[in-house]
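Inspection log for the structure reproduced underneath, given as structure tokens.
What you see is the complex with one protein chain gone and the rest in place.
Order of writing sets the chain letters: A, B and C. Residues in each chain are counted from 1.
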Amino acid sequence: MNYLIPLMVVIPITCALFLNLLHERTRTVKAISIIVALALPTVPLIANYGVQYFGGYPPLAQNPTIAVGLPTLITGTALNIFHPAITYVFGSAQKLMIVILGFIALFAIYISLYEVKKASGVYAYLMLMGTASIIAMLLSDDIFNLYVFFEIAALAQVGIVLVSKVDYNYETALKYMILGSIASPLLLIGIALLLGVTGNVNITDIVYSIQHGLVNPQSPVLLMACSLIIFGWLYGTGLPPFHTIKSAMYSKALPTGAALLQAFSVFSFVAIGIIILRIFSYLPFAHIFIIGISLVAMTLGITMAITQTDFKRLIAYLAVGELGYIGIGLGLGTALGITAGLFQAVNEAVITAFLFIGFGTIMYKTKETDMRKLGGMLVETPKSALLVLLAGLAMAGVPPFNAFQSKLMLVQASLNSGLPEIAIIMVLLSIVTFMTFMRAFHTIYLRPKPADLEIKNEKIPNITLVAMVAFLVVCLVFGLFPQIATNFLQGMAMSIA
Amino acid sequence: MIEYIFMITTILGSIICLMQRDLLKAAILTGIPGASLAFLYQYLQAPDVALTQAIVGSAIIPVFFALAVYRTRRVED
Amino acid sequence: MIMDTQLASLLTAGALIVIGIFGTLFLDNLIKKVISLAFIGDGANLFLIAMGYKVGGIVYIFLPGMSMSNFSQNASYPLPFALVLTSIVIGASTMAVMLGIIILLNKKYGSLSASKILGE
Partner (left out) sequence: MNIYDIILKKIKDVRMETGDDEPVSNMAASSMLTAEITIISTLLIAVVMLRLLNKTLMIGSVVLIFVLAIVAMPIMPRLKREQNDSLASMSFYVIIGLGIIVTLFYWGNLNG
């Protein structure tokens, strides 16, 4: 029994509920948040790989004591290997992704604790709840369990936007909830159709049923289920047609919240995307569709980013556009492509969190997000300006940083699959990404300071700089030694492809 | 046979509820599809879900809506 | 019997979803939008319940005195029903959050019109 696997989800949820009760006790809230945030990346780091069956019911084939005396109707058929319990699978790919998610959540929580005078238990509660549900989505091998945590994550994201006190945050949150209440029942119906055809909610068993001919793979009901699950996936991750609302959500959150929100999107993209690939990869059209929607997301996200005047919205659109690169990797469907896609997901989560927190220092100093009213910040914050510049270089895929390695792998994968056009588009859009970032950097930092810009005389908290340096170190390590990451991810990619 | 009646009341109730101009009436009328669905679940061999739906659908959700209407405005503008 | 109960309840679920989507898209009042969203959720739940229904079956509760083989052949499939319980509660809590935001927005704008509050 490997108790650390359920604890990865249980610890943050329990502490989150507890934090919500402690409303006024600032110091207790701070102490508990610091300890729990530290636990987020360390627990998956020390946990051993394994499988957790909730309730202690492994499949009958692995549990001979129960199987004794059962009729052959049960032990002789596929029922023998089906999973009766909710199953959590913790492999090497999950380990890397959960550690990275925990790392981002750790710094988001620390910065949120030190940037405000009075630590708010509610904000920490929402961040921990969201992180726990995304960890559960990555671990879960049960599609309904995934749906439940998907809904909790959506509510936590809305909550993070609601507490931000940015203008028009309530309106954006309500829009997101309305669109979500259209999309998530449709995702539920997709799961219901899958359940109706295969009689199962465990993904391994569904894949077994489809591959061994227990159900007809070409049945139109399965096609319908695939399209509805893909629609729910688009909603959860902010691919078009949901890219406007998702980028609005990022821009209405606090910088720490935005950094965490995009990490949620990236990892739920990976979690649900892998499930779609595992179940429906026998449909040739599923791959074509994933590549197509990723291209649309990249193009729309990056071109919309160029035309923005609000820098938070600009990074938000860039974050949506970068999701397309992961989708290309998953959609190519080869082992190299999927490894590259997963690697890009890890890199993007780190880099975008880095950028959101880096540009967040501007908001901290000026309370202004409109680029037309900003300028000359280089003199005020030289250290964070340098770090933001490095983050932008990393996002555009400049060597020695990590995104260079993953984008190179993506280009190689698309060339190997005989689709050089995708490689050309990816390179082109990387250049445009770099140009967009440099435009924002120039207007905010380099151009002369406008006369009416008020700069508050407050020092940026040290923890913010520490967090940015830590993200930079992760970027450099994965950039110089990409094998560290790809070795973790390769196993999962091989099993899907 | 009786389940068909509940199906019809569910659909008609939801349409009538959305056609009201008085929001308080609309809020209370959401109880009709909720309660019909609870009976329907009973006939579809799911008694435990029927119990939950009877509480949530015919009591809690209409009360939520009615409270929201009470705190905001009653007539649609 | 014109139509079997399972098909009829699937059609009812479809009708509820269509009514809900229509209401969400075309009704301007926010409270009515949320009521329509509740109908979409109800439709999805009814759909799941109809998946587990078995024509001529019995309720899936094993009472003392029942024959094991009769039960295992005729009982309806309980897994979807267990899922619906969770789904109902999730739907109700989402609804509560939305209504809370609507009350706050009504204070700010003095109106419940979606085109006034959520346009642009």
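FYI, a residue touches a chain if its C-beta (ideal position, glycine included) is under 8 Å from a C-beta of that chain, and two chains touch if they have at least 3 such contacts.
All values derive from a computational prediction rather than experimental measurement.
Novice: Would you mind listing the shown chains in contact with the chain that isn't displayed?
Specialist: A, C
Novice: Check each of A:I245, A:I455 or A:A497 against the chain that is not shown and name the one that touches it.
Specialist: A:I245
Novice: Considering the whole complex, which of A:L45, A:A61 or A:I288 touches the chain not shown?
Specialist: Answering carefully, the residue with contact to the hidden chain is A:I288.
Novice: Given that one chain is not shown, which residue among A:A31, A:V379, A:M435 or A:I484 touches it?
Specialist: Result: among the candidates, A:M435 touches the missing chain.
Novice: By the contact criterion defined above, which parts of subunit C meet the unshown chain? Give residue numbers in ascending order.
Specialist: Residue positions of subunit C that touch the missing chain: 21, 24-25, 114-115, 118-120.
Novice: Suppose we count only contacts with the excluded chain; which residues of subunit A make the list?
Specialist: 172, 175, 178-179, 182-183, 186, 218, 220, 223-224, 226-228, 230-231, 234, 240-245, 248, 283-285, 288-289, 295, 298-300, 302-304, 306-307, 309, 419, 421-422, 424-425, 428-429, 432, 435-436, 439, 443
Note that only the chains that are shown with their structure count from here on.
Novice: Rounded to the nearest whole Å, what is the centre-to-centre distance of subunit A and subunit B, using the mean of the C-alpha atoms as each centre?
Specialist: 37
Novice: Quick check: how many Å separate the C-alpha centres of subunit A and subunit C?
Specialist: Inter-chain centre distance comes to 29 Å.
Novice: Give me the residue numbers in subunit A that touch at least two other chains, ranges are fine.
Specialist: Expected reply: no residues.
Novice: Please give the residue numbers of subunit B that touch subunit C in the complex, ascending.
Specialist: 3-4, 7, 10-11, 14-15, 17-18, 23, 26-27, 30, 33-34, 37, 40-41, 43-49, 52-53, 56-57, 60-61, 64-65, 67-69, 71-73, 76-77
Novice: Along subunit A, where are the residues that touch subunit C in the complex?
Specialist: 144, 148, 151, 155, 158, 162, 170-171, 173-175, 177-178, 180-182, 185-186, 188-189, 192, 195-196, 199, 201
Novice: Quick one: which bits of subunit C touch subunit A in the complex? Just the residue numbers, please.
Specialist: 17, 21, 24, 30, 33-34, 37, 40-41, 43-44, 47-48, 51, 77, 79-80, 83, 86-87, 90, 93-94, 97-98, 101-102, 104-105, 108, 117-118
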